[in-house]
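Here is the structure we will look at, set down as structure tokens.
The complex appears here without one of its protein chains, the remainder shown in place.
Coming up: subunit A.
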Amino acid sequence: MTREALENKVLECVAVTFRKTIDELSVNTDFKADLGGASILMVGLASLIENELDVLIPLPTVATCKSVKDLVDKVEAEL
């Protein structure tokens, strides 16, 4: 999967989890500042990524991601 395709896939997961449209998001979106970053939603996001991309990113690792780009980096490293 190309980096761009992966970014799009992760953005889709973020959009579903935080009930946003893709247009409202970018890789620079900040989980805390822009999305509120509720921990329960981050749990949902980690689960969705695991279901959709078949890659396990431990929840404590997901919780350390400041932006969508950080999360894409973590997923890419595991693929």
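By our rule, a residue touches a chain if its C-beta (ideal position, glycine included) is under 8 Å from a C-beta of that chain, and two chains touch if they have at least 3 such contacts; residues count from 1.
As a working rule, contacts and distances are computed from a predicted model.
Enquirer: Of the options "Glutamine ABC transporter permease protein", "GntR family transcriptional regulator", "ABC transmembrane type-1 domain-containing protein" or "Phosphate acetyltransferase", which is the UniProt protein name for the chain that has been left out of view?
Expert: Checked against "Glutamine ABC transporter permease protein", "GntR family transcriptional regulator", "ABC transmembrane type-1 domain-containing protein" or "Phosphate acetyltransferase": the hidden chain maps to "Phosphate acetyltransferase".
Enquirer: Sort through A:M1, A:A38 or A:A77 and give me the one touching the missing partner chain.
Expert: Of these options, the touching residue for the absent chain is A:A38.
Enquirer: Using the document's contact rule, name the residues of subunit A that touch the chain not shown here.
Expert: The missing chain touches subunit A at positions 38-40, 43-44, 46-48, 50-51, 54, 56, 58-60.
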